[in-house]
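Shown here: the complex without one of its protein chains, the others still in place.
Entry: chain A
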Amino acid sequence: MKMKKIGYAIAAAILCAGLHACETDNYEAPGETLQGRVSDAAGNGLQLEQGASSARIKMEELSFKNPVPVYLNVKQDGSFINTKVFGGRYRVFPVEGPFFPLDSTQMQLVDISGPATANFKVIPYLNVEWVGDPVVAADKKITVSFKFTRNAAPAGFTQPAPADYQLFISTTQYVGNNNYDNTRVGSVVTATAAMENQVLTITSSQPMKYATTFYLRVGVRVNDSFKKYNYTPVKSIVIP
């Protein structure tokens, strides 16, 4: 009986010794908000891919000597919001996207101690726009027309050459190079500088499925080190 008690006591002592370092983590959870938008010179939100695949917002917390960057995802219209940011002073700027890289003066220092906003104006490599509406032919293939123009490079940059274009088709509105039905499109088409301002057309490689809404977007990209697409806005089409 007594022996058992001693056994328990020793067990309890070992447990205490083992657990003495377990302190409650009372560091406050991140709760601040940072939001903003990446837009072109005219103030239109940049057409991007939902998530981190075409551009990301890079944040560096400046109280660290060597800050490990934190990245925010963006929405398709170039806006972004994160409601779980640690308070602090950050250097914030969009990176890796289909636009000329920002120089240090365009990066923003944001003190986040409450809801904070950071809006950016960038120069997209290309402006891509629809020409008319998508057309469904009798064989249920979709044909779209579009054109693109190139933006002049700011001082210190060279204008990259157009690389290729592609029609992206999806059954969700989040259509883009990160989300499309690869069974319905052909391979990418090589783009050249001479195609600027020309009306270009692409046709899906397969007939579209009946009674389905498809979302379409054309992307054109240049030969820079990231090769991200500049997009048209999303259009939808209902196949009867």
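Keep this in mind: a contact is a pair of C-beta atoms (placed from the backbone, for glycine too) under 8 Å apart; a residue touches a chain by one contact, two chains touch by 3 or more; residues count from 1.
The rule is short, and it goes like this: contacts and distances are computed from a predicted model.
Undergrad: Among "Cytochrome c-type biogenesis protein CcmE", "ChrR-like anti-ECFsigma factor", "Ion-translocating oxidoreductase complex subunit G" or "RagB/SusD family nutrient uptake outer membrane protein", find the name that the UniProt record gives to the complex chain excluded from display.
TA: The chain we cannot see is, by its UniProt record, "RagB/SusD family nutrient uptake outer membrane protein".
Undergrad: Would you mind spotting which of A:Glu61, A:Asp77 or A:Glu96 touches the chain that isn't drawn?
TA: With A:Glu61, A:Asp77 or A:Glu96 as choices, the missing chain is touched by A:Glu96.
Undergrad: In the complete assembly, which of A:Thr24, A:Ser63, A:Thr105 or A:Thr183 touches the absent chain?
TA: Within the whole complex, the residue contacting the unshown chain is A:Thr183.
Undergrad: Tell me which of A:Phe86, A:Trp130, A:Tyr174 or A:Phe226 is the one touching the absent chain.
TA: A:Phe226
Undergrad: By the contact definition given up top, give the residues of chain A that touch the hidden chain.
TA: Residues of chain A in contact with the hidden chain: 2-3, 6-7, 10, 65-66, 68-69, 95-96, 177, 182-183, 186-188, 205-206, 224-227.
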